[in-house]
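Note that one protein chain is taken out, while the other chains of the complex remain in position.
Coming up: chain A.
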Amino acid sequence: MVRFKHRYLLCELVSEDPRCRACLEERILFNLVRDAIARAHGAFGAAACALAFTVKYLNAYTGVVLLRCRKEFYQLLWSALPFITYLENKGQRYPCFFNTLHVGGTIRTCQKFLIQYNRRQLLILLQKCTNKEERESIKKSVMSCSLEQQEDELSGSESEEDATEME
């Protein structure tokens, strides 16, 4: 089968201001990235990346964003991302930056990576937390995100956690 090959960029939006996340929307993000490419690579870059460029997934709570671009020009997009320093909405500017986590060929690989990444994050959080209640709640959330297939794996990680706790 012949198909258009894409590259998917899994990025994380990092911002100090919690209000920044509130205004994270698909349309705003789209314009933001497009403008950034235009600034960095000019009209050619903007046009090349505009081909099949979309925001495939966006989560305002975690700040995770999945961008799609044609395989031939993804580097233009990638190189333009660091130049985004502000998220602008309704006249308000919130400083932020993009952290590219993963570049994949399919959505599926990006999703897989995101699972791994988030799990790692949770474990780090668990290790770092000091309060007992908080620890409890994090544990709960870790438990909740397990499907059947992952159960044994998770229990393994929990035992690990227990082990760290014991220390």
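Everything that follows uses one rule, which is that a contact is a pair of C-beta atoms (placed from the backbone, for glycine too) under 8 Å apart; a residue touches a chain by one contact, two chains touch by 3 or more; residues count from 1.
Throughout what follows, contacts and distances are computed from a predicted model.
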Self-check item: Candidate names "Presenilin", "Glucose-inhibited division family A protein", "Gap junction protein" or "POP1 homolog, ribonuclease P/MRP subunit"; UniProt protein name, chain not shown
Solution: "POP1 homolog, ribonuclease P/MRP subunit"
Practice problem: Using the touch definition up top, pick the residue from A:C11, A:L58 or A:V103 that touches the left-out chain. | Solution: A:L58
Practice problem: Determine and list the chain A residues touching the chain excluded from the picture. | Solution: 18, 21-26, 55, 57-62, 64, 107-108, 111-112, 114-115, 118-119, 121-122, 125, 129, 131, 133-134, 136-147, 149-150
